[in-house]
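Yeah, one chain of the complex is gone here, protein chain that is, but the others are all in their spots.
For clarity, chains are labelled A, B, C, D, E, F and G in written order, and residue numbers in each chain start from 1.
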Amino acid sequence: MTEKIIRLMQGNEACVEGAIAAGMRFYAGYPITPSTEIAELSAAKLPRIGGKFIQMEDEIASISAIIGASLTGYKAMTATSGPGFSLKQEGIGYAAISETPCVIVNVQRGGPSTGLPTFPAQGDIMQARWGTHGDHSIIALYPSTVREIYDTTIKAFNLAEKYRTPVILLMDEVIAHMREKIEIPNIDEVEIYNRKKPKSSPSEYLPFHVREGDIVPEMVNFGEGYRFHVTGLVHSETGFPTNDHKIAENLITRLINKIQDNVEDIVEYEEYRLEDAEKVIIAYGATARSVKSAIDSLREEGCKIGMFRPITIWPVAQKQIEEMARKVKKVSVIEMNMGQYFLEIDRIAGKYTTVNQYGRVHGELITPEEIISFIKEG
Amino acid sequence: MTEKIIRLMQGNEACVEGAIAAGMRFYAGYPITPSTEIAELSAAKLPRIGGKFIQMEDEIASISAIIGASLTGYKAMTATSGPGFSLKQEGIGYAAISETPCVIVNVQRGGPSTGLPTFPAQGDIMQARWGTHGDHSIIALYPSTVREIYDTTIKAFNLAEKYRTPVILLMDEVIAHMREKIEIPNIDEVEIYNRKKPKSSPSEYLPFHVREGDIVPEMVNFGEGYRFHVTGLVHSETGFPTNDHKIAENLITRLINKIQDNVEDIVEYEEYRLEDAEKVIIAYGATARSVKSAIDSLREEGCKIGMFRPITIWPVAQKQIEEMARKVKKVSVIEMNMGQYFLEIDRIAGKYTTVNQYGRVHGELITPEEIISFIKEG
Amino acid sequence: MGTLQTLYVVEEWCKGCGICVTFCPKKVLEIKDDKVAIKDLKACIQCGQCELRCPDYAIYLGGQ
Amino acid sequence: MGTLQTLYVVEEWCKGCGICVTFCPKKVLEIKDDKVAIKDLKACIQCGQCELRCPDYAIYLGGQ
Amino acid sequence: MLRQELRLSGSGGQGLILAGIILAEAALYDGKNVVQSQSYGPEARGGASKSEVIISQAPINYPKVNKCDILLSLTQKACDKYISSLKSGGILILDSSVTKLPDRDDIKIYSIPILKTASNGLKKSMVANIVALGSIYELTKIVNRVSLERAVLNRVPRGTEELNKKALKKGFELIKNYRSKPYGEVC
Amino acid sequence: MLRQELRLSGSGGQGLILAGIILAEAALYDGKNVVQSQSYGPEARGGASKSEVIISQAPINYPKVNKCDILLSLTQKACDKYISSLKSGGILILDSSVTKLPDRDDIKIYSIPILKTASNGLKKSMVANIVALGSIYELTKIVNRVSLERAVLNRVPRGTEELNKKALKKGFELIKNYRSKPYGEVC
Amino acid sequence: MPSQLVDKYYRTESLPHIWCPGCGNGIVTRAIVKAIDNLGLNQDDVCIVSGIGCSSRASGYLDFNTIHTTHGRALAFATGIKFANPKLHVIVITGDGDCVAIGGNHLIHTARRNIDITTIVFNNNIYGMTGGQYSPTTPTGDRGTTAPYGNIDANFDLCNLAKAAGATYVSRATVFGANMIIKQVENGIKNKGFSFIETITICPTYYGRKNKKGDSVDMITDLKEIAVNKVSYEKLSEEQRKGKIIVGELYKGKRPEYVEEYNRMVESF
Partner (left out) sequence: MPSQLVDKYYRTESLPHIWCPGCGNGIVTRAIVKAIDNLGLNQDDVCIVSGIGCSSRASGYLDFNTIHTTHGRALAFATGIKFANPKLHVIVITGDGDCVAIGGNHLIHTARRNIDITTIVFNNNIYGMTGGQYSPTTPTGDRGTTAPYGNIDANFDLCNLAKAAGATYVSRATVFGANMIIKQVENGIKNKGFSFIETITICPTYYGRKNKKGDSVDMITDLKEIAVNKVSYEKLSEEQRKGKIIVGELYKGKRPEYVEEYNRMVESF
């Protein structure tokens, strides 16, 4: 066992390091604050490790290129921020329906539109779920420390491959730009999910057929002798377009259920001082750090409070939140937006307890002091 | 009073007629099924009535062009479907933060991605609310008959002007492509909201200042002697960008509150046989037509059932739905998707009653028979 | 035998556009009931003009 | 008097890039404490080279 | 006649969408409620095409045709595809080029030379849709004749009014003549 | 010393972000928890720039500096902007070019010629940030000297190691010499 | 039974295709396949990338690695594919709308990078799939459903544009001269860099009908009159040039290819 590497690392850098550890060898992107370092570091690192970096003409081209690259067998990633994330929505839908694994990083900044380009926000939570047209499934993860960025990026790639789906990695300007201590795990301690080789021969290969016991269709890469067709149209197991209503419904429900049926495998969350909590705060990303500080202070004053921090934002940890809601007096959702995840929590927890919300959109991380007074007042 | 005109009209045509009645004189678009007739009819009609039609190179250019035109004083519209709607998201956010009135029609088709281009769906309900990045307000309307398309298009323009906001007009392939009887109202019976002339002189004009008693800032048109600045960055009342956190928060909350504080003025809905209903179906657009048929049949069998049909999809008619939910045993949301509006209804009504959902994504209008058996079973 | 066996028609694919008929320099082909028909197979010189431009792959020269 | 009054500097706007100094054909200008300074006003021939290229509108010829 | 549902089927380019619109408009002139819709998009390219009309005294909610009362099929493909959607007791109007008749004895079948009438008799195959309308009218009286004629003239291209009037009349006649034959022969 | 918060402020291009990183890295070598962040984007262009470091024995949750323990300001603008964020009892290190001293008597102020030392004494104004680090160290001993030196060498461009070592030393000296003066003169 | 060529390279189970009777798309598609056959490329090493439109449906009929992407983005997907797996011969099939309306930006940038992709534009002067709206190549004055009074836009000279953007092989042919398409596609694939082949095809259903161009036979035979080679074109008077199209290989250049440059950079470490 080699010595653990401890470093001071920026969030965006940890994302690139995690991606590379996960096997990312293709990056296509277009720069935008505050995600740009991800492109810059990928440009510096990938050519040196047998990977490919390309700066495309815009965000739409970038997501298109990573989907193309993924189909040839690469683990591929792009990173952007609000305006670019909006532009990538059509491509995200294409990745969803064509079941092409890829990772899209969105380092959120103040919106809407150009908004507050250099200041943090958590305003794209709902967009990550609902930004593209039509019904589809999505996975979105949201780390809150630099080390967790590293781990979560790896997880993003693993889930992308396992569920053949685009995975959104959400960050915010605070965690993306701050540097903190990170202990880089040994590569052999890290679990990496790689695309399985197909069991079928080219002649029997049905590119969108799910084998008994599998979650998703076997994925073959372009150029490996299996000549199959990929389309964004509704398609049958053969990969060819169809208007057949039954097949259409089967496809769309399968796309959604492959995620919904495996929520327990996908959801990850942290419970902080929840044991005896009567009040619970739900928060994620940088905001969750402020919440932790606030909870520590409140606990000192005798307040029985804890935090539920979703790391998997989508799919939502419905079961866990429900269970928790049944036990507590109040749930508060604290986020750097005007109440987005709140809606989902209110839906789930609101049936069992009171749910309220504290949100700011002023371009600054919510402080522990604010949280403390919000909790005390309400 | 002139004679009422009764015609057989297609949904898409009624949209164009309504838009013209509302004062739409600028259309920019890019064709896409099933919205294309809106562009085609605009191309035929606008040049003949002093209006402007331009086919742009894509959907992004189209929404950009209508925002530009709106700033010169035109009532402007673009129409699209799923993939194009995804591409317009960045522009919608720009219209929201710059408070530029405009109407974006989305004739929904089966998604995600290219999906089922010629078949109906209602899969962009959440996207209409959350498709662009950052916190913002939106108004989305959804008619369900050809006559209502006409009226609702007018309403869309009126609300766009009154609240200085992009308004999304949602349709589905069923209502967009069917023809039915429409009685066109006399133009003098139609209420049209026109942009008010500013009270300020050019030197005192503050383009983003809301006068006491007004809902939105006075809007002046480019070229009228008021030389002001428009930006997608967070800006102060002067229109110039700022990073000031207080101003940022004021702006974003004002954008949201101008809609939220006026929900009662904006929401429109139909209540169908609700008087003594113990069960309520919530449905919109074409699906609501099937629901009506189903309710009529169910009522004949003695089932006390009715429908709440939101015409204003966003903002949601929270108060009305809450009130209704308190009174009934069950609320069923029926929509051509895998459960989108359901989430919002579940959130609101789920605190008071049971809420369930019936959705199809097979590219066909849900039939009354399906609805009847869903209601009977569940 | 040569010519006789080398001109094939895939009837289900033919959409009757008539392009082959026009390009055939020897008037071998005609449209009958909205489909291509071989009128005069003997005249065929196997120039391949029909196959080259049939948008539906419904006519071709086989063998060699 | 003419020349004397016609060369103006807006000190708060000057970012001290030195472009004006370089382009002045008469060495009228210099950089002092990170700002432009008029070293030899008498030499100025009002050619306008400085104003034309000052990226910050910090130097210009007035009057006429 | 609370709600009558018609399905006009054939292949793309036979003008069936226009036929549906004309029929719907005629019903509208009669003061009825009406909904017309059609199959759309690339489907209509080459393949089977359909146009649907619902005519009703009462307001029409559900706007789609599921089981229809009257089915017109101008091609074998269309007939095969849609025959099962015809209600028991319904009327099937077939172009006589459709040779494989459906195996149903709960419907009335009329096999008439619509396409031939249009292309031979009128030297313009593009009026087959209007011929078909004439036949539908004559058979069902689903709309008023004056309304139908008005709707035809309102919707056909300028300059083709006379031709279309003639086509309509030919359509009437196809049924008038047909009537004289015993049903037995067809079923 | 559970949690120490530093804010390094000045104008864009003065290398304060790097200074923050070096300081954070040094603390990390000491086995401490540490978070470094900075102001970002066009703000940093021309205008005031800041870099923040939090050093703590315990894990750091809230990662931002609100009220700081130590404030470095290399320009008047930065001093004016951030002075109110310095805790009562905190330490203010000013470049001596900052002439308008803040009107606070609850803090300790050190006015030292950082920029001049860097540009005159070392003929390289780009090492002002390292000079500043030296002074901060000498004044606060917030990190170990060995760690600081290691961090400096790790982060400065190859080839400038010697220069930067010298700069660091100059920074130490500025404070050592400064100490001999009575505080009175400064406040 | 289909022909050997069709049998080998088409997914015959998906035929007949959805294109209208007399549509030129089938002719161009066959020409591409014939060129691939002439070059003897291994089917497993060919990747066909298309966008959205009638023409872009071609990918589904062909038995290679095939992908039908989103509208306008075929070249961006293709760039990802080629850059990731340079072993693949990447061929893009796209319409005039797909390639230069919504997709114009990707065209110019792919050309600029001179990445080894062969693009064949099926230019039918109209948006076929959506039912006949005018496109950036609809000649000025012609009609489309969104240009009921005649199109007032100028139309692009696609070859000129591709050349100015950096393509290193630029050519044009028509479905009348189908053999010319075959030759050009062969040369385009052989060119190590970005190749742009504009094929003038016919859409009798929309462009033809809207503009009274007759049926497919009329339209294809018209192309004979319209298409002239560069040498002949230059001899024509201004007046005579009206309505003519220059066909042939219009430009061949030599510039470093993108993936090779990348590899060169990597090798330099």
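As a working rule, contacts are C-beta pairs under 8 Å (C-beta built on N, C-alpha and C of every residue); 3 or more make two chains touch, one makes a residue touch a chain.
If you're wondering where the values come from, they're calculated on a predicted model, not measured in any experiment.
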| item | value |
| --- | --- |
| Identified contact with the non-displayed chain, of B:66, B:103, B:219 or B:252 | B:66 |
| For chain A, residues in touch with the removed chain | 30-33, 36, 39-40, 43-44, 47, 53, 55, 57-59, 83, 113-114 |
| In chain B, positions touching the absent partner | 26, 28, 47-48, 52, 54, 56-58, 60-62, 64-74, 76, 90-91, 94, 221-225, 227-233, 240-241 |
| Touching residues on chain G - with respect to the absent chain | 100-105, 108-109, 112-114, 136, 149-150, 152-157, 160-161, 163-166, 255-256, 258, 261-262, 264-265, 268-269 |
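Keep in mind that, in the parts below, only the chains that are shown with their structure count from here on.
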| item | value |
| --- | --- |
| Copy-to-copy rotation for chain C and chain D - C-alpha atoms, rounded to a multiple of 5° | 180 |
| Separation of chain B from chain F, taking each centre as the mean of its C-alpha atoms, in whole Å | 55 |
| Whole-Å gap between the CA centroids of chain D and chain G | 58 |
| Per-residue overlap in chain G, given as positions that touch at least 2 other chains | 16, 19-21, 52, 68, 70, 129 |
| Numbers and ranges of chain C residues touching at least 2 other chains | 15 |
